[in-house]
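The block underneath contains the structure these notes are about, expressed in structure tokens.
Excluded from the complex is one protein chain; the other protein chains are retained at their positions.
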């Protein structure tokens, strides 16, 4: 199966080879690499498609600000031999390891817990490792998350997402703690059950990417951050005073009120967190706590 | 160049804990991690954290269980430090808001785990690691520690003295994944490695793609010995197709293993007459493979783990995540059918030699977490003992690096105490072939003009790493992924649960061949932006070194202890082998030596007993 | 920071095919809301002919109502109003946290009901126009 990706050494003038890597040479190298992988890949794809019926046709978004030919975004097509249980991530890894090593995407755990590999697959936000190829119609179109800046190929800039997550003071900060260092805080089972779903967030950013409001208003905290605030505001261990402060954070101008209950966040969340429900509950909490001042 | 008091490499449980502890001591701390902290593999841990929290339990019992589990290859001072501090650290996590599962009375829940005499595995559903990692990251955000995420550490800047014990670590060199910039990170006080395990040396593993043992390889090349590398834990219940882990919690809650004939083989075939499914992991893994090898496996590959009898309510309450994993990664509904499982590489007991304070023999260099080996796990780690290791030793390393007073360690590091040298019986030449970059063969780079101050050493290391990267980008050659995948296959085939001399030697030959081929690898992606091709090529080099270390250790140790089973010697040989396997990188190839195990605890000495469950 | 490429709005607009129920509901509600405000202003403008006296008002209204086009527009307005009301009630429920799991079904229900009510009221609306 494995067909390597040998660098076909092209005849270049030796003088140039020896000189220190000039900008020009780098450029040529890039172009060379580009041409080679493209040609290679095409041949490969055609061959594979012929020899085996059982391949999956994937179309992957490509972009690299530095590499000639990739500066204008384009789609590359790969035909990946299908094995039972193959996920979108597996297909990408196969394409990278066998056809084009420069295919770039984040991934790590392969088990839906690190949150690295949220992509836009056939028009919706999905975790690559948790999405079976067999459930998708061909060709499978894989793009980076919408509404985020693309760094390269499927890699998007997550900084904005992280900033929003940090903006809600995402850390447990109880009004008081038990005295003894071996004394735990008590929490009822019901309360843990209440916050349980909200603690499952893996920071994949799928929800934020799916939300039209977040797309239009860059300052909107977004479903994941609001859910994070929910996780603390609803945890009885933190205490009333802190909860009020948390509500103040989320009911700012770009907080919960921006949410228009589109539900797409809830639909795409790979951890099945009822995001809209949490946002709505916080809206009501905020109204309740403000009514006191009226 | 960036400069801080303490540089923590890695942001999993150990790294985060170390950074928070150092920050609390008042140090200026930075974390450098190739992944954003919440992406670290600690998040994948499922089962729980062992801590003697209850009145009916005691840290002494925990220590005893751990020592027994380690098959008497753990060092008592490290084990006792772990067990004594674990309760406090677990409660600390609770005070930080970690969402532990709760009992009726509102206290944190604990469950039974393999090899434990008391149900002391504190858990948060079947997603304990996720909760732990996020809780600690939250506290990190609160504390304001500087995080350089997506910076891949390439090497340590270590001085170049003859003996590793005389060397000093001055910082690290890292590569900014987004921009391709190579930069020095000067550490005024110390560098803490918390880079996790080397699971990717195997192809069927529960570990993440990022678990490439970088820290271990870097420390190894800087002269720090690797300890007990042959002890690799194979988890008995990983999903056959992907290696995704099905937590031991399933068996802890009462899950049962069946073979193809529907026999509860742990009892019916006498593998563990008392504890059955809850015997230590090595015991269960061997039992499963024996069943499969004797033709009682399902599809000749796996056995069944059944939890249906636990009832939907209990499963959803305590093991919900398992249902999702089985469904998403194996297409099996755990509520209506048994789950297929087989052993998979899971954890490396060995690692960078440290003492109880996390210090290595190179001054200013610390290690904590899975990459380290203070030796709490010895020859076999008990489930639920890694997470407490992260927080206990992470914290100690952090504090020590930040200059806090800790008791002097009882464990000696490097060739400072008693030790014996040994010969390696290898069929091939070991170590780095040729001389591709001296900077790699040795930890540090010699500064121009022989300067020995930290800044110059760091500068020189940066220059060397830059040259290495340029070289990889410039040259033409083969792609690393073939080398890596052949290596992984060979390791899984020959250095697995059952090990034979011939197989191990074959593995060494394969590794040698892989090393030779690696000489001509090249990176074909020319980009400086997010070049994962480049980084993985570098990681593959680390895997080669570590795979070799694992195999050399396995070949040397001719006995059956803990996770290490040898066809040639099916017994634990305490007279000869109550000692740690040590490997030092010496001018580009491994040197083998041994140091004795410390069985003398604070109050008692642990007498090796027959280990039965 | 590295350079990055923003894919811009063009792509976003092309995404409507991939919208889910909640997003459609949002778009429709927005659209109907705007139509209704627009109508509110026109409506008051028309009615204020009453200020010019009895005859002027009656005349305007009668002329308008005799136009088929106006009648058809009124049916459209009814559809818009009914959808806005029904979906508005759906949104109020969502705000109260009721029936969130059925949010897509309730959207479809609003659509179907709107259609039904509109069709049913056509005779009444057209009556007397000819």
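Residue numbering begins at 1 within each chain, and the chains themselves are lettered A, B and C in the order written.
Please note the rule applied: contacts are C-beta pairs under 8 Å (C-beta built on N, C-alpha and C of every residue); 3 or more make two chains touch, one makes a residue touch a chain.
Simple rule for what comes next: contacts and distances are computed from a predicted model.
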Chain not displayed: protein name in its UniProt record ("Nitrogenase protein alpha chain", "Branched-chain amino acid ABC transporter permease", "MrpA C-terminal/MbhE domain-containing protein" or "Succinate dehydrogenase"): "Succinate dehydrogenase"
Neighbouring displayed chains - absent chain, whole complex: A, C
Positions on chain C where the hidden chain makes contact: 30, 33-34, 36-37, 40-41, 44-45, 47-48, 50-51, 54-55, 57-58, 61-62, 65-66, 71, 74, 78, 81, 85, 88-89, 91-92, 95, 121, 124-125, 127-129
On chain A, residues whose C-beta touches the chain left out of the figure: 160, 163-164, 166-167, 169, 213, 216-219, 248-249, 251-255, 257-258, 260, 283, 286-287, 290
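Please note the rule applied: only the chains that are shown with their structure count from here on.
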Cα-centroid distance, chain A relative to chain C, in whole angstrom: 36
Whole-Å separation of chain centres (CA-atom averages), chain B against chain C: 61
Touching two or more other chains - residue numbers and ranges from chain B: 178, 529-530
Residue list for chain C, restricted to those that touch at least two other chains: 1-3
Interface residues, chain A side, partner chain C - complex: 63, 65-66, 73, 123-124, 146-147, 149-152, 157, 212, 215, 260-264, 267, 274, 276-277, 280-281, 283-284
Complex contact set, residues of chain B against chain A: 35-36, 38-41, 43-44, 53, 87-88, 91-92, 94-97, 99-108, 125, 127, 129-131, 134-135, 138-139, 141-142, 178, 208-210, 241-245, 324-325, 328-331, 470, 474, 476-479, 481-482, 485, 522-533
Interface residues, chain A side, partner chain B - complex: 2, 4-7, 9, 21, 26, 29-30, 33, 36-37, 64-67, 84-85, 96-97, 101-102, 104-116, 130, 151-153, 155, 158, 162, 166, 169-174, 177-178, 181-189, 192, 195-196, 199-203, 232, 235, 237-238
